[in-house]
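The complex appears here minus one protein chain, its other protein chains still in place.
Chain lettering (A, B and C) follows the sequence in which the chains are written, and residue indices restart at 1 in each chain.
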Amino acid sequence: MSKGTRLRIGLVGVGRIGRMHAEIVARQVPGAELTMVYDAARDPAREVAARLHVDAAESAAELVASDRVDAVGICSSTNTHLEIIELAAAAGKAVMCEKPLSNSLAEVHRAVELVNASGIPFMTGFNRRFDPGHQAVHEAVEDGSIGNIHLTRISSRDPELPPLDYLKVSGGLFMDMAIHDFDMARYLAGPVVRVYAQGGVLIDPAIGEAGDIDTAVTVLTHANGSVTVIDNSRLATYGYDQRVEAFGSRGMASSDNRRLHYTEVTDSSGTRQQPLMRFFIDRYADAYRREWDAFTEFVAHGGPSPVSVHDGRAPVVIAEAAAESMRRGTPVEVDGALG
Amino acid sequence: MSKGTRLRIGLVGVGRIGRMHAEIVARQVPGAELTMVYDAARDPAREVAARLHVDAAESAAELVASDRVDAVGICSSTNTHLEIIELAAAAGKAVMCEKPLSNSLAEVHRAVELVNASGIPFMTGFNRRFDPGHQAVHEAVEDGSIGNIHLTRISSRDPELPPLDYLKVSGGLFMDMAIHDFDMARYLAGPVVRVYAQGGVLIDPAIGEAGDIDTAVTVLTHANGSVTVIDNSRLATYGYDQRVEAFGSRGMASSDNRRLHYTEVTDSSGTRQQPLMRFFIDRYADAYRREWDAFTEFVAHGGPSPVSVHDGRAPVVIAEAAAESMRRGTPVEVDGALG
Amino acid sequence: MSKGTRLRIGLVGVGRIGRMHAEIVARQVPGAELTMVYDAARDPAREVAARLHVDAAESAAELVASDRVDAVGICSSTNTHLEIIELAAAAGKAVMCEKPLSNSLAEVHRAVELVNASGIPFMTGFNRRFDPGHQAVHEAVEDGSIGNIHLTRISSRDPELPPLDYLKVSGGLFMDMAIHDFDMARYLAGPVVRVYAQGGVLIDPAIGEAGDIDTAVTVLTHANGSVTVIDNSRLATYGYDQRVEAFGSRGMASSDNRRLHYTEVTDSSGTRQQPLMRFFIDRYADAYRREWDAFTEFVAHGGPSPVSVHDGRAPVVIAEAAAESMRRGTPVEVDGALG
Partner (left out) sequence: MSKGTRLRIGLVGVGRIGRMHAEIVARQVPGAELTMVYDAARDPAREVAARLHVDAAESAAELVASDRVDAVGICSSTNTHLEIIELAAAAGKAVMCEKPLSNSLAEVHRAVELVNASGIPFMTGFNRRFDPGHQAVHEAVEDGSIGNIHLTRISSRDPELPPLDYLKVSGGLFMDMAIHDFDMARYLAGPVVRVYAQGGVLIDPAIGEAGDIDTAVTVLTHANGSVTVIDNSRLATYGYDQRVEAFGSRGMASSDNRRLHYTEVTDSSGTRQQPLMRFFIDRYADAYRREWDAFTEFVAHGGPSPVSVHDGRAPVVIAEAAAESMRRGTPVEVDGALG
């Protein structure tokens, strides 16, 4: 592929996650090249730009407007997403936006309007859809291997408590953490019409004092009648636990956890395997790379977005419904056109 | 062990499940011997008696009263359980009673009263507690291996639809099938204080017409704040799917399905393992045998019942609450002293 | 099946292994019934007979001649096998004889002659052929799943050192232990034409002083050009390690070890599974039962022996060749008609 035909990407935000995206785009995506980065914090932006041989823009607006930028990756903090989307929509640039689009349902609706009105190619960054294992579950649903889907089970547990300061602004467990699982449920079983959620503080009372929960169970009812059960914990001491299972009329597909290696040591006390991966960037390294491949392919060849702006909105709608269900203690109906 | 010190057991009911129990007691329980059987159907009773070299009683009363019967195994149909318990309580004979004690909550309360008043050794036949794998999960909870329990996940799916005629008298999915899982949840996480359940008809409309459901999800909240999620299906075409997982502050213990053997065939299309076991008697062969070992040990040496009459009642209470939750569409509180 | 059509079996030898066979035949083989036992040690014979409701013969000759005995199971010590085979051949009774037929090649040849001349149905007790997992490997070879066989790998390691007194009369590691693996190699890949073996004393010098080895590797070349590699150890401290793998032009089939249950405990140090089974009777419980089913079926319906007297001889021939190869330090050719 000649350099000229590669999608030229400018990235807004080079914090921990933005830096990872920058390295991936610069080095691992055959169909793309990184041309520019921007961050409100100048030094990190310059450091990343120098290391990756790209330019550092002085503002998000400069980056979006640059004629060396075909598409904008949005990896800045959640509360800035909407304004960058507005810039890109105005400039007619394609967008790959990290999840969640916004913690505010009003802003999310506005993002949908902007994208629809402008017609820009838009993809939401739900990376787990691009994990080869979870994707294989999706394929087993789509190709009929498991028949009609009846039940989906998702266990999603983080290896470490986030800092309390973060928790206070995170939007809460459902918006911050389970939102990935709400997307996964939709990816496998389609639109959601009812949400039941309950949660508790079992790990650390300080989390409760901060107004959040640390352990939750959510039951989603889909438009097709199937049911998804999600369990979340903020602290799985054994690692990053990420399992997805779809069960249907003909069988079951299960995506299991991954380990760094598969060496077993067996002695008289039994057999031991090494711990699960702990770091999400390691666990989902393939997924992040393949996410950019999908975006590049989508912008180049058109067709439906791999993860549309509507797919970006629905988990936010579900997260709000989950929070409300927990508050009220009953299931909450969701508009099927939104959920 | 001399023959004289073995527990002499009389079995009431030699249908499919009673016949299995008879063979186990006669042949595989070092601490017990089968001395008598009774069934309302004479021919099967005589056939079993002849094959196992034991006597066939003319009535349940004769069996319970016999001086060659130290303990009574109740494997007859559910609606006869209470009357045999009454006979045994009156005669002061130990009892091992198949689940459920009764489909009627009133009868179950009566059974508890009878057992408590008479002081007879009593065990409820929740066989899955004696499965080596599920028991290892229990031990990991009890010995602190997983820390404080936060979440329990149970998948319990049957390999074949029961006949519609059976479904109509089964008491419904929660009472007939999920009752085992309600017991498992209590075995791992203790008393239940709240139940949320929802179900649907995804497999066969005839099941709905018969007034039942075929697919269900139940969320139990335990007195200790932990949560159990159970999913049930009447038809897992791939086999008898029986998985239990407990997650806590230090780790996770998971009991996986078993196969007849562990041969894998690998070719260019991937690796194949043989199907799951389909028949509950094969899957839980160890459990049924170990259940009788536990009963024999309990009667011989006293101490708390491995599965008390209260443990027999609680899942019935939970099953009623689950059915009510599904009808009302909201969680239902359960008296912690009963649940 | 009516009692009259069952194969009536008399068992010679009720030591540890004979007792196991007696219980299996008496209780778990639908097509057979145990009618008589004999052991040179009277008390054990009477004890087993009483427990299983059968007769105790006064001599092997009486048992073989009895008109209540259709088939003779030979589980007595190896040095008595030939004489019982002689009695059975003379009486025209079917025989199931434990491995090895004899430690003496001359006696083994004589056994083949007797069986061939008399035409009695004869089966050698190589139980591992009837293990469901190993059998599935065999089937994958036979049905073409793995294509033409190229390599076979067998790991066969015992969980405990035998007593030194036993080792001195055992016939040596190749004859006593690896003989099972030689049979497995033939079961999967057919006749053997060359043997290379080497061994050492790595576990306990006393074994060397007793004239034996405790660790060995054997390379068998089959008539079809494929190669089998076997490793043996007298002491796998972690349990009874029994693995078989066949590799061919289209794939690979592997029979893995079995555990009592499949519960995993995962914490920050990794994931633990319970130890392997240690006791061969537990590990091969299915195999022993299915071996008798196969014998019963064979005697009832004719056809080729599941494990013929020739199949009983070949591993003895191979074991002798292995011992010779080790002594000489070079491969040893085997007559393809015998190996």
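Keep this in mind: a contact is a pair of C-beta atoms (placed from the backbone, for glycine too) under 8 Å apart; a residue touches a chain by one contact, two chains touch by 3 or more.
Please read all numbers here as calculations on a predicted model, not as lab measurements.
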Hidden partner chain, touching residue among C:27, C:46, C:110 or C:150: C:150
Which residue of A:13, A:73, A:100 or A:133 touches the chain not shown here: A:133
Residue of C:40, C:61 or C:229 touching the missing chain in the full complex: C:229
Per the touch definition above, residue among C:35, C:215 or C:274 touching the missing chain: C:215
Which of B:80, B:148, B:170 or B:266 contacts the chain that the document leaves out: B:266
Subunit C residues that touch the omitted chain in the full complex: 147-148, 150-151, 153, 155, 157, 196, 198, 200, 202-203, 215, 217, 219, 221, 225-227, 229, 231, 233, 235-238, 241, 247, 249-252, 329-331
In subunit B, positions touching the absent partner: 237-239, 266-276
Residues of subunit A (touch criterion as defined above) contacting the omitted chain: 27, 53, 131-134, 136-137, 140, 145-146, 250-258, 260-268, 274, 286
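Here, only the chains that are shown with their structure count from here on.
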Equivalent-chain rotation between subunit C and subunit B, CA atoms, steps of 5 degrees: 180
Between subunit C and subunit B, distance of the C-alpha-averaged centres to the nearest whole Å: 39
Touching two or more other chains - residues of subunit A: 237-238
